[in-house]
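Yeah, one chain of the complex is gone here, protein chain that is, but the others are all in their spots.
Up next, chain A:
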């Protein structure tokens, strides 16, 4: 077994899958969310800086932010459950694999750190003592400190007990706070002293720890799965990830009304999809998220471009529809719908009326929000009109296309 080869294969497999999901997410509204956020930042950044009171503790906030980013230094290992059986005998030869994992994680975390500091650069130059050169040096030093943290974290999780893990994390957080605090004030000498202490700790404390504890495979696997799961959950917010079992909530207030529908064959799927919508983590959550983001965008629409409101309403109703449509396939892995003596037409009708109702409620919500903002009242009426039109169009025609696809 060649550990470097194995690493390449594992990371390639992961990225192949991740890219597929990212593509799906882009279709499912991620692109719009990212553009929206960037636009908002672009619009408001300058005025935000001007608005930020002089007394705001910029130094403290940035110190804690970066200390936090440094302290959480997860190592992506791409290990799998089966490794517990198959890779365990090769632990002694895993060195190159692990080095790859550490470098990979460093590059990623470093890039994130860089990006955040880059975004915060105007704030840094405006409120902190450092000039451009100091900013560049700070950036480089922070990225280097990230490597120290990653190696430290990697060593710490060789210990058996999670209490030891969190104790070390807290200590490391304190060290990082002090270090970043000096760094951001361009107190170079103090920072250098802390850096020396950190290096000494690495050699005198972490090295022996590394040799005294073997790898804890179960911890690694648990962490890896946690990380994968959080990626899938994120992806699940935009698209449909099958193997993420979303938790079921009772939500009596929303599920109970469907108990009162008439007991007849034609209502079978209204009952099933109604309860599914009410209780599954997938649908209600997405509708609410889209409702909140849409409302924020309506609220933020610049007064000169009040027609933007209509675009936002149309777009978000459509997006809500696209997310709701997937409820049609929600139970497809189960056998029952394919053997029930209920015509398929009645299943489609049930989905159509479900989606129609959800979209109309969403439309009403957006119209109310529009009415509450400063745009003319006529815009709220138009928003209602646009929303209703798209709701009806989507649930009647677009869904047919979805069913036949």
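The rule is short, and it goes like this: contacts are C-beta pairs under 8 Å (C-beta built on N, C-alpha and C of every residue); 3 or more make two chains touch, one makes a residue touch a chain; residues count from 1.
To be clear about the criterion, contacts and distances are computed from a predicted model.
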Choices "Acyl-CoA dehydrogenase", "Carrier domain-containing protein", "ABC-2 type transport system ATP-binding protein" or "HTTM-like domain-containing protein" - which one is the UniProt name of the chain not shown: "ABC-2 type transport system ATP-binding protein"
Residue of A:55, A:302 or A:341 in touch with the missing chain, whole complex considered: A:341
Residue among A:200, A:248 or A:389 touching the omitted chain: A:248
Selected from A:105, A:268 or A:320 as touching the chain missing from the view: A:268
On chain A, residues whose C-beta touches the chain left out of the figure: 245, 248, 250, 263-265, 267-268, 271-272, 275-276, 278-280, 331, 334-336, 338-343
